[in-house]
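Just one protein chain is left out here, and the rest sit where they should.
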Amino acid sequence: MASRKADVTAAAVRRHFPGPLTHEALLGVVVLVELGYFAAAGSNFLSAGNAAEVARASVEIGLLALALTPVIVTGGIDLSVGSLLGLAAVLMGAMYRDLGLPMGAAALVGVLVGVAGGALNALLVTRLGVPPLIATLGTYSLFRGVAEGFTGGVRNYTDFPAGFLFLGQGRLPGGVPAQLPLLLAAAIFFWLLLHRTPAGRGLRAIGFSPDGARYAGIPVARRLALVYVLSGLMAGMGAAVYAARLGQAKADAGTGFELFAITAVVLGGTSIFGGRGSVPGTLLGLLAVALLQNGLRLSDLPAELAGILTGVMLIAAIGAHRVFSERSRG
Amino acid sequence: MNLRLAFLLALAPLVVTGCQRGAETKGQLTVAMMPKNKGNPYFVSCHKGAQEAAGPLGVKLLWDGPTETDPAKQNEVVEAWITRGVDVIAVSVENKEAISTALRKARGQGIKVVTWDADAEHDARDLFVNQATPEGIADVLLEQTARILGGKGSFAIITASLTAANQNEWIKHIRELLGAKYAGLTLVDVRPSDDDRKRAFDETQTLLKVHPEVKVVMAIASPAIPGAAEAVKQSGRADVKVTGLGLPNASRPYLKDGVLDSVVLWNTMDLGYLTIQVASALAKGTLKPGQTSFTAGRLGPLTVAGDNVLLGQPFTFTKENVDHFDF
Partner (left out) sequence: MPRRSVISRLLAHHRREASVAAALFALLALVAVRAPGFFRAANVRDLLVGNAPVLVAAVGMTVVILARQIDISIGSQFAICGVAAGLLAKANWPMPFVALGTVFVGALLGAINGGLVAGLGLPAIVVTLATMVMLRESLRWATEGIWVQDLPVGFQWFGLGQEGGRFAVVAVALAIFAGFAWGLRRLNAGRGVYATGSDPEAARLAGIRPRRVIFGSFVCMGGLTAFAALLTSIQFIDVQTNAGVGLELRVIAAVVVGGTSTSGGRGTLAGTLLGVALLGAIGPTLTFLGTQAYWERALQGLVILVAVAANAVPMARRSGRGVS
């Protein structure tokens, strides 16, 4: 959808702003502006305690956003991650409380449920050729529905052992939230996958042109299956962190998480059309939204403003990319 | 290089203008109050009552909460308030177990914690401003239903969402009381409205056809009352009545019509008003544990039962008295 006027404008802008103005750099500036503004306007915004709590609350969404990055890079999407998190959480709770499994085994079951859900998405997309938007729209309802059916909507799994709750509520030496190393490990994994392996390059090729990738010898179906299964795996892991943080597992766990995660990924510079994406960008995008929400709260400003400003940031992000990118896709 | 300088220069005025957050006057109490979700007229009226109390008491009132019923969001708001530093946190609890972790942390940092409308775990808060226990609410609802049915008959419930914690607790007590106290009544089905009036309308419409023996529809979410009442009205089934929990303004037309028999509630503005009175007295030390009575401004002396400050009895709105209220 190349528009000539926009291209001319883009070229003009590029002439006036020399140097590599990458998307991450711009986002980094936004984060700095937020830090600066809220440090002044909010109470105790820049404290270590606040930083720890913002990090703690962002881990589950962060895991989902990291997994969504390669999915969106391939030109796909996964709307079911929040629902899958809910399903994994209640099944994990049921394993522990109703079947008496030790907590570690129950958490593992939760993770496996995530993997199974991801595998279902993979099957629908690769074997049955269902477009990812629609496949995951269906599983979005299915996973949440099974969680509701299984619990009757009513059952709430609580009373997890203290050791498990430490994962979500505890602090490591130095004040670091206990779940943060998990997010960092996942970030390193996905960064390596997307930016340092041939598989990652293959994902970008698939996003750019699935047929071209196939002709180039990339095993498209296998790569796609991988990213959807990884997405499910992250949902399962997120479920364990969620249940540990809140101390409960109910059928509505993870409601709305998918939108937050997709926002972080797109803000971070990953193109929704596929072919281009960045894990550091996703983390920056997540940080930008989390800081916005937290900063507004600490400045006694209403929660609705966070949503509105996030929407503005999203449009600015894709708008800026349209102007600054070398190659305009459409 | 020019670019980076430009951005840094742009930051400076933003930082300066950012220092305009409303400063607190010294000695002013800050009470942070959170509803289950902000977009519900029920909580809007509680907010009004709270504002009424905050002014004369010199309390700075912070009002924030989830805009949708998100089970995890309440925790994040409490965490932010702990970081910000407030004197009292007052929460209408959506998820008892989840929020208690955060509330205990707040208490550990010297912040007073009050729950209102819906309680947390007992060790997570100093006091609970109680307008009605879940058992009490269930009992009043069944009482109304039994009266309409003449002690014997079938009814159905339209609830909020299937996972709504408070509604689920009321339903649990309703089922228990059916066996113990209201043996002549039969609960036929429980349908969700997801806090959407149209959904409540559709579910009630279908319900009336699938279960023609149902003569009372008990709607226990505020958007569900007008939805269910409109459905019964449009069906022309004069033998079916609606009751439940709702707000007077939304219920008024249907109460006048006769479709809606009665609506159980309490004065939500008084609830908000009392919450701020309690929060303020608690922070100032004028309300101490072990007290059995508390004088709450214009509400007069109220009973304190253990760690519960009792607002009073649930109130039943009917055709006759609904005009006296505006919320």
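Order as written gives the chain letters A and B; numbering starts at 1 within each chain.
Everything that follows uses one rule, which is that contacts are C-beta pairs under 8 Å (C-beta built on N, C-alpha and C of every residue); 3 or more make two chains touch, one makes a residue touch a chain.
Note that the structure is a prediction, hence the values are computed from the model and not measured.
Trainee: Determine which one of A:Glu60, A:Asp78, A:Glu148 or A:Asp300 touches the chain that has been left out.
Mentor: A:Glu148
Trainee: Which listed residue (B:Thr206, B:Thr295 or B:Thr318) would be found touching the missing chain in the intact complex?
Mentor: Considering the complete complex, B:Thr206 is the one touching the chain left out.
Trainee: Which of these touches the unseen chain: A:Ala48, A:Ile134, A:Leu172 or A:Ala185?
Mentor: For the chain that is not drawn, the touching residue is A:Ile134.
Trainee: What residue numbers in subunit A mark contact with the hidden partner chain?
Mentor: The list for subunit A reads 1-3, 6, 75-77, 124-135, 137-146, 148-149, 151-153, 206, 210-211, 220-221, 224, 259, 262-263, 266, 271-273, 302, 304-308, 310-312, 314-315, 318-319, 322, 328, 330.
Trainee: On subunit B, what residues meet the omitted chain?
Mentor: Considering the whole complex, subunit B reaches the absent chain at 38-41, 43-44, 67, 162, 189-192, 194-198, 201-203, 205-207, 209-210, 223, 226, 230, 234-235, 249-250, 253.
Definition applied: only the chains that are shown with their structure count from here on.
Trainee: Let me have the rounded angstrom distance from the C-alpha centre of subunit A over to the C-alpha centre of subunit B, please.
Mentor: Using C-alpha averages as centres, the distance is 33 Å.
Trainee: Once bound in the complex, which stretches of subunit B touch subunit A?
Mentor: The contact residues of subunit B facing subunit A are 3, 7, 11, 14-16, 18-22, 38, 62, 64-68, 70-72, 75-77, 79-85, 95, 97-98, 100-101, 161-163, 165, 168, 171-172, 192.
Trainee: Along subunit A, where are the residues that touch subunit B in the complex?
Mentor: Those in contact with subunit B are residues 17, 19, 21, 29, 32-33, 36-45, 47, 49-50, 53, 57, 148, 151-154, 156, 158, 169, 242, 245-248, 250-253, 255-256, 293-294, 297-300, 302-304, 307.
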